[in-house]
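One structure is given below, encoded as structure tokens.
A single protein chain has been omitted; all remaining protein chains appear in their positions.
As written, the chains take the letters A, B and C, and residue 1 is the first residue of each chain.
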Amino acid sequence: MDSVPFFPDRASTMAGQVDNLYFAWLVLSGVVALAVAVLIVWFAIRYRQGSAADRSLADAAEHEKKMHRIEIVWTVVPIALFLAMFVWSAEVYYQNVTVPKDAMPIYVVAKQWMWHAEHRGGEREINELHVPVDRPVELVMTSQDVIHSLSIPDFRVKQDVLPGRYTTLWFTANRPGEYHLFCTQYCGASHSHMVGRVVVMEPAAFEGWLSAHANVPTMAARGEQRYRELGCNGCHGAQATVRAPRLEGLFGRPVQLRDGRSVLADERFIRDAVLLPSQDVPAGYELSMPSFRGQIGEEELLEIVEYVKSLGNATQERVP
Amino acid sequence: MTTRADTRPMVYIVVWLALMALLALTVATAYLPLGWANTPLNLAISVTQAALVMLFSMHLRSAHPLMKIIALIGFFGIAILIILSLFDVLTR
Amino acid sequence: MANAVTSLAPQFDDAEQQRTASNLGIWIFLATEILFFGVLFAAYTITRVRFPEAFAAASRLTNLPLAAVNTAVLVTSSLTMALGVHAARRGARRALVGWLGLTVALACAFLAIKAVEYRLDYLEHLVPALDFRFAGPQADQVELFFYMYFFITGVHALHVLIGIGCITTIAVMASRNAFSPAYFTPVDVTGLYWHLVDVIWLFVFPILYLISRS
Partner (left out) sequence: MNSAVIASHESYASHESYLSGGWNWRSWLMTLDHKRIGILYTLTITLLFGIGGAAAAMIRLDLLTPHSQLVSVETYNKLFSIHGVIMVWFFLIPSIPATLGNFLVPMMIGARDLAFPRLNLASWYLFVGGGLFTIYALLAGGVDTGWTFYAPYSTTFSSSHVFAVATGVFIAGFSSILTGLNFIVTIHEMRAPGMTWFRLPLFIWAMYATSLILVLATPVLAMTLMLMAIERSFGIGVFDPALGGDPLLFQHLFWFYSHPAVYIMVVPAMGVASEIISCFCRNPIFGYRFMAYAILAIAAFGFLVWGHHMFVSGQSAYAGTVFSLLTFLVSVPSAIKVFNWTATLYKGQVSFPAPMLYALGFIGLFTIGGLTGLFLASLGLDVQLHDTYFVVAHFHYIMVGGSVMAFFGGIHFWWPKITGRMYPEGWARFSAILTFVGFNLTFFPQFILGYLGMPRRYPEYPPEFQVWNVFSSAGASLLAFGYVLPLIYLLWSLRYGERAPANPWNAKGLEWETASPPPSENFHTTPVVTEEAYAYVRAESPHG
């Protein structure tokens, strides 16, 4: 307890914007609370029982009208203020949930009670997250059991991590250092132990860290291996006899479905295609793919997703 | 409440006949390949049937407006629940 | 409760106030019932929107003929109930007891048909968590449909069962001459409850049995 903290660090590009909102509300609510308090104290003293203050009303009808106007004022003014604050806060929120195109993905699997992260280069870490400074990072997250929530207060980011689904979160850390990482959705006995640290590094140091941990195959390579083991190439491969959609160049493109809908081939689409192939059958194909539910873990599935991504994003830079 | 005595047994029987006819209609149309229109049609028939029961058998037609409001509030609550949560599911 | 005068509870001023209060009370209760089932309709709708094909495939496995007959039975029991209330209003005791008895009989028939239907579902391995088997795609989601199917029809059947208890009670009361044209609130209130059980079924029937039959 060396110092009394009032305020979290500002270590991401979002932090300042969220703080501005916070300060605006502090000022606004401070003014209102103070006004109410001052009025109550003033009235309570001035009009205390037995005080000599004048309580007469010159003209009751006129008074009534005046009071009515006051009521309208203190109804309309809050509405206007609230609407303005709503627009501002929604704007900040949309920045917070809109992942930049060039964000570096890191894959996170939450489980009772640890955070498991995997970089594209295959580097794995537990309850730690090493990221470079000044570069947008996207976390693609899922849970193996219950709902968790990944929160980095110093970055002002938080997102629930759900089983059976991918959620994403992004940030650009702008100050090297170590920061808390919390699970903020109650997840069972050791919920408060599901914590970790985020290490923000200078680009060169980050490269060093990566190469020190890069003695394993890349995620895409592991994904490709899994893809072959499960026999996916028997249908999706170049020499396949069964008619199945090709995966090259698939990622990030809209896919026309058999039932007329069109969906974007994102992480969630690929996940669903593996686990629940009958849900979104592409136009022009018959459903012949079996479900791989129960045969594949969340981490392996993310590796396959990364493999499919690597097939589609030839132009985009691969592992840094 | 005083006007409820107006309902004659004949009314109930006519309502019953109408309900049976609508039941036959809804089952029959379920087999017609109308595409997306099947479900709205079945539900519309249900709403009609429910309205008949509530208005005549449950005497809502001649009841105090308060009762009508209360009966509608229940359905209104369901509508809010379904519309707003469905809005989330469809825009995820 | 032998006659109309002593049936007036002390907190009320007159019989009219008491009758209006009871009516208001039962309508509020019916609104809560509607919302009670509303949760199931909401859960069903959202799951169906997410898995339309699985729900359509599952729906085709339900037993439409039995359900249609059951709907007719329940609608008819609603008619006999309405005629019973009408008899109570006229003070026709024997007619009242007769209509109520017929209503109970129809309600029991509804449950019996339901039981047969459940048994057939069981034989076709459609009972979730027991020995559910489905060969087609999306078996898990088909199982979810049957989970909702048993949940909704089960909760509805529970309401039918409660209704049978209530109607039997007032039938016994009626046979002991407990009601008169001036006082038949329990008959009226039970009737309203029974009609609502019917109304709810009128929505349960199409959403579970009719979707994607064509």
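Simple rule for what comes next: a residue touches a chain if its C-beta (ideal position, glycine included) is under 8 Å from a C-beta of that chain, and two chains touch if they have at least 3 such contacts.
What you are looking at is a predicted structure, and each value in this text was computed from that prediction instead of being measured.
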Neighbouring shown chains of the undisplayed chain, as defined at the top: A, B, C
Hidden partner chain, touching residue among A:116, A:135, A:180 or A:213: A:180
Given A:37, A:240, A:264 or A:283, the one touching the chain that is not displayed: A:37
Residue touching the undisplayed chain, where the options are A:96, A:172, A:218 or A:310: A:96
Touch with the omitted chain, as defined above, among A:79, A:204 or A:238: A:79
Positions on chain A contacted by the hidden chain, ascending: 1, 4-8, 17-18, 21-22, 25, 29, 32-33, 36-37, 39-40, 43-44, 47-53, 55-57, 67, 70-71, 74-75, 78-79, 82-83, 85-86, 88-97, 112, 145-147, 149, 151, 153-154, 156-160, 162-165, 167, 180, 182-193, 195, 276
Residues in chain B touching the chain absent from view: 66, 73-74, 77, 80-81, 84-85, 87-89, 91-92
Chain C, residues in touch with the chain not shown (by the definition above): 5-6, 8-14, 17, 20-21, 24-25, 28-29, 31-33, 35-40, 42-43, 46-47, 50-51, 128-129, 138, 140-141, 143-144, 147-148, 151
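One rule holds in what follows: only the chains that are shown with their structure count from here on.
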Euclidean distance of C-alpha centroids - chain A vs chain B, Å: 43
For chain B paired with chain C, centre-to-centre distance based on mean C-alpha positions, whole Å: 15
Numbers and ranges of chain A residues touching at least 2 other chains: none
Numbers and ranges of chain C residues touching at least 2 other chains: none
Sites on chain C touched by chain B in the complex: 16, 19-20, 23-24, 27-28, 30-35, 38-39, 41-42, 45-46, 49-50, 64, 68, 71-72, 75-76, 78-79, 81-83, 86, 89, 191-192, 195-196, 198-199, 202-203, 205-207, 210-214
In the complex, chain C residues that touch chain A: 51, 53-54, 137-138, 140-141
Contact set on chain A toward chain C in their complex: 276-279, 287, 291, 293
